[in-house]
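Okay, here's the structure, questions in a sec.
With one protein chain withheld, the remaining protein chains of the complex are depicted in position.
When the chains are written out, they are named A and B in that same order, and each has its own residue count from 1.
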Amino acid sequence: MELEKFSYDNRIPKLFAIATITWGVVGMLAGVIAAFQLAFPALNLGIEYTTFGRLRPVHTNAVIFAFVGNAIFTAVYYSLPRLLKTPMWNNTLSKIHFWGWQLIIVAAAITLLAGYTTSKEYAELEWPIDIAITVIWVIFGVNMMGTILTRRERHLYVAIWFYLASWVTVAMLHIVNSFELPYSALKSYSWFAGVQDALVQWWYGHNAVAFFLTTPFLGMMYYFLPKAANRPIYSYRLSIIHFWSLIFIYIWAGPHHLLYTALPEWAQALGTTLSLMLLLPSWGGMLNGLFTLRGAWDKVREDPVLKFIVVAVICYGMATFEGPMLSLKNVNAISHYSDWTVAHVHIGALGWNGFLTFGMLYWLLPRLFNTKLYSTKLATTHFLIGTLGIILYAVPMYWAAFRTYFMMSAFTPEGQLQYQFIDVVQSMVPFYALRGIGGTIYLIGVLLMVYNLIKTAKSGKFVAREEASAAPLTKTYTAPKKAHWHSLIERKPVMLLVLSFIAVAIGGLVEMVPTFLVKENVPTIASVKPYTPLELHGRDIYIKEGCNNCHTQMIRPFRYEVARYGDYSKAGEFVYDFPHLWGSKRTGPDLARIGGKYPDSWHFNHMLEPTSMAPGSVMPPYPWLFEKELNIGSTNSKIHAMRKLGVPYEKGYEAQAVADLKKQAQKISDNLAKEKIKIPSDREIVALIAYLQRLGTDIKASKISGK
Amino acid sequence: MSIIVITAIASLLIAGIFLAALIWSIKDGQYDDDFAPPNRILFDDKTTKHK
Partner (left out) sequence: MVNETSHIKTRCYHCGDECADSKLLIDDKRFCCSGCKLVYELLNENDLCTYYNLNEHPGRQQLNQKRKDKFAYLDKEEIAAQLINFADDQQVHITFSVPQMHCSSCLWLLENLEKLQPGILVSRVHFVNKEVFVVFDKKQTTLREVVETMAAVGYEPYLSMNTAKKERKSTHSRLVPIAISGFCFANIMMLSLPEYFSFTGYLHEKIGTAFRYIGLLLALPVFFYCAREFFSNALSSIKNKYLNIDSSIALAILLTFLRSLYNLFILDGNTYFDSMSGIVFFMLIGRWAQDRTQQSLIFDRDYKSFFPLAVNVKRNNGAEPVLIGNLREKDIIEVFDQDIIPADAVLAKGKALIDYSFVTGESLPKPIEPGSLIYAGGRQIGERIELMVLKKSDQGYLTNLWNKEENTASDNRKFLHRASNYFTIIVFALTLGSALFWLSKGQYNTMWNALTTTLIIACPCALLLADTFTNGNIMRILSRSGLFLKNSAVINDMAKVNHIVLDKTGTITLNKNFEISYRGKTLTDHEKMLISSLSRHSTHPLSKAIYHYLKPDTAITVDSFNNVPGKGIEGWIDDRHVKIGNRDFVQAGSVGDPAHSSKVFVWIDGRVPGVFELKNTYRNGLKDMLSDIRKRFSLSILSGDNHAEQLRLTKMTEGQAEILFDQSPEDKYNYISHLQAKGNIVLMAGDGLNDAGALRKSDVGIAVMEGNNSFTPASDGIISAHAFTRMYSLLKFTSRARRVLIFSFTISIIYNIIGLYFALQGLLAPVIAAILMPASTISIILITFGMTEWYGRKLIRVKT
């Protein structure tokens, strides 16, 4: 039991740091382009791969999983060994983790641009990649646990708790939300339909934000802030309370993303209540961070690292205040589907995640290369530019959000909607442009950082491993009287009884679950029928082109929405929607009841040249839909998969599916021919039109028949 | 809305895991001393170079 010699490996943190920076630039660039596309649709240069619908998922995924993800791993692989006085458990796993993750990112970028998407926000990646993610994530977890179990420091510093919680929860969320049924090598249908799918999606969506973008970064804050300021955290007790209360509440706050939707009211209420409760721990954490610097603000004035961290923490405070507010129904009525949400997440992403990452990098690289930061001045400039960028980004978005709301909900004295949707879109354009500029400025700041850090690395010599030594843990550190929990149970028969009770009961619950699954109890509407094969294809094209990134399919029960889009959506309408396509942002109008609103030719022309039908539209043209032939070959497998998921196609429908498809396609192309539009019936556009014309018609039909 | 039950159970299981962790950490005396840990992380590592 001598002092044991060991060394911290700096190679992996370095690699992750480099990846962080690289993907950061890529992701933000994608963001900037996408942002400008909303103002200038032509920016996709007529290429299908660069339309907003496909670029936006690339942006979100790149920033969340590539930039932030790698930042987290950098932090963990650097801080965890040092906090536990032991090297990472297994270096090979570390390597696999790193290269595996980068591979996933590349694969993600390619598939997303190619249009392979599940359409679930922040979980767009298709099933093979989902599996890969699971594997790598498990490897990461094993490595982390191994390190913890072989630690030489008995106490688990609060940061480690945050890392662990993040890992466990993200694993669970990813798995549950990725329940999907593959029907081809790269495509699958979500296991859940409609309302259910939406609920899982946002249960995931919210917690992804919570446990991927927040808790790991809180861990980073609790490690790097004290380190950078060289003073202990303001109140360690508070940090512990912060952690436990946060994780116990966070899990439940998901449903607030679906206020006013077809989600049961009490579930919405639950979401709101818990979101409000979240305010306390979140602000506890923020204040703990800021108070740590009390009496050290002079340091903050010099040190760009602290500057970044401080603003990051403040942004965390702002975002966590805004969040609960947004979950209030009446606020949500304004913010939902609008740019407010966009602004909210970007306060978090640019401020909290971005700036904390930058702070970490500025602190870390000089240490990895055993040198001074190349230019503090440059870093400070980056800080100023970055802050300006955030402001220029957020302010227009907030403004836009309110403007949208007031225009959308404005009625003339005669009770007519005062503005057409297109008017709103028009008035948004300048804001979109401004937002793009804000993003650009922020990106320029990042480029400054890249230069600065490269120079720094050049000026120093990389320290591959840091020697250290510590004594192993001693068994009898705590007083001998302390008993092991197992013997504790044996001594307490009551406890044993309780535990067995619980064990049995859990078993019982597990048995109950299937019965729930079978007995689907969303009030079904008789007139709602499964999609025809052609519509199914059309729906998949809708998904492939990422239409749901701009168009919602969920009409909320407000006068101004009903007047604009038609009767508000019912839970029962979505029972065959695998996955749901409610969307979260209305750049374009809602499509829940678009079916039958316009003739086929309108859609035809609109998809070919949107401005021809809707002057001033910011939607790009989709010419390729008019060339590509529909992949009929996959029809059967689609039908088959759908039936597996519980869609009542009668047995052996596959046999006639293709025939039905062709028939319906022919009808549409004939229909178009009547209006002097020549289009072969085997083109994708036909399927898409079929789908659009179907949307929301079931209920209309029932209304008619009801009369 | 069977899904709600599933998510609820999933959430509960996770929460249960966390509860177990909490109990362990209390029993292990992780939180007995709230002065040493935050200060310890600031100390440089013991290098093996002895005089």
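Keep this in mind: a residue touches a chain if its C-beta (ideal position, glycine included) is under 8 Å from a C-beta of that chain, and two chains touch if they have at least 3 such contacts.
Predicted model only: the values in this text are computed from it and were never measured.
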One chain is left out of this view; which of A:7, A:235, A:273 or A:527 touches it in the full complex? A:273
For chain B, which residues touch the unseen chain? 1-2, 4-5, 8-9, 12, 15, 19, 22-23, 26-27, 29, 32-36, 39-40, 42-44, 46, 50-51
By the contact criterion defined above, which parts of chain A meet the unshown chain? Give residue numbers in ascending order. 1-3, 154, 232, 248, 252, 264-267, 269-270, 273-274, 471, 474, 476-477, 479-482, 494-495, 497-498, 501-502, 505-506, 508-509, 512, 516, 519, 521
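In this text, only the chains that are shown with their structure count from here on.
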Rounded to the nearest Å, the gap separating the Cα centres of chain A and chain B is 26
Where on chain A is chain B touching in the complex? 3, 5, 8, 82-83, 85, 153, 155-158, 161, 164-165, 168-169, 172, 176, 192, 195-196, 199-200, 203, 223, 226-227, 230-233, 236-237, 239-240, 244, 247-248, 251-252, 254, 264, 267, 466-470, 478, 482, 485, 509, 513, 516-517, 519-522
Quick check: in the complex, which residue numbers of chain B touch chain A? 1-7, 9-11, 13-15, 17-18, 21-22, 24-25, 27-31, 33-42, 45-49
